[in-house]
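Every protein chain but one is kept in place in this view of the complex.
Right, chain A next:
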Amino acid sequence: MTVNAARALAGATTCFVGIGLPSTAANLARRTHNTDLILIYESGTIGSKPTRLPLSIGDGELADTADAVVSVPEIFNYWLQAGRIDVGFLGAAQVDAHGNINTTLVDRGPGRPSGRLPGAGGAPEIAANCGRVLMVLRHTTRNFVPRLDFVTTVGHGSGPGDRARLGLRGAGPTAVITDLGILTPDPATAELTLTHLHPGVTVERVRAATGWDLEVARTLTTTEPPTTAELDALRALRAAGKDDQR
């Protein structure tokens, strides 16, 4: 999943990076095929070159290795809102068939209070203002749901043309990379469709892990297994700095 997420950054110049899996993938891309990738974090760091995986969005390593450190209002207004960033890379708690995201709250059924999630953070405007959006998350029916309990962040809204109607810049989500495969929006319906399977994964398994009736592309591609170089780079990244993080 992480290797495929990193590969999805091929050709990207600038990436607004969410913490967790997106950050791991973006840093792996910078260590393998896209060494010039400019990493931008919402804490205000531009061009971070961390020597280890950052533990949070405000890790001092991101500031210490950056080309520039700017204020939070500046990063959102001058850099993100102005449309200077190619790719927004996000995680999510819930995703629907149109790539919309919920990170705010989940309905736990009648008589029970809603379950509280962390909230929006930077995601609504990252998804609205970047040239395109990548998502990476684990593939379960808890995460891939037929209907969001709350729309925190718009992907493709309710279908083609919705982004334009809302005045959102960019192509929106172009790929959702999971531990089972890759979903990409069908150009005609803007609905996430299974286009890639990881080696050894079946269509049935992906459909069983998806909360809606998942469309499957006519031609399914099997992703290339991680190369030794990619795995070595990932292991090195994960191992780096384990001691000095204590």
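Quick note on the criterion: a contact is a pair of C-beta atoms (placed from the backbone, for glycine too) under 8 Å apart; a residue touches a chain by one contact, two chains touch by 3 or more; residues count from 1.
Criterion: contacts and distances are computed from a predicted model.
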Complex member absent from the view - protein name from UniProt, among "Nitrogenase molybdenum-iron protein subunit beta", "Sugar ABC transporter permease", "Extracellular solute-binding protein" or "Glutaconate CoA-transferase subunit A": "Glutaconate CoA-transferase subunit A"
Residue of A:168, A:182 or A:214 in touch with the missing chain, whole complex considered: A:168
Selected from A:3, A:38, A:135 or A:154 as touching the chain missing from the view: A:154
Residue, one of A:59, A:191 or A:230, that touches the chain absent here: A:59
Residue among A:129, A:210 or A:223 touching the omitted chain: A:129
Of A:24, A:43 or A:223, the residue in touch with the unshown chain: A:43
Positions on chain A where the hidden chain makes contact: 19, 42-45, 55-60, 62-64, 69, 71-73, 76-77, 80-81, 104, 113-116, 118-125, 128-129, 150-154, 157, 162, 166-168, 245-246
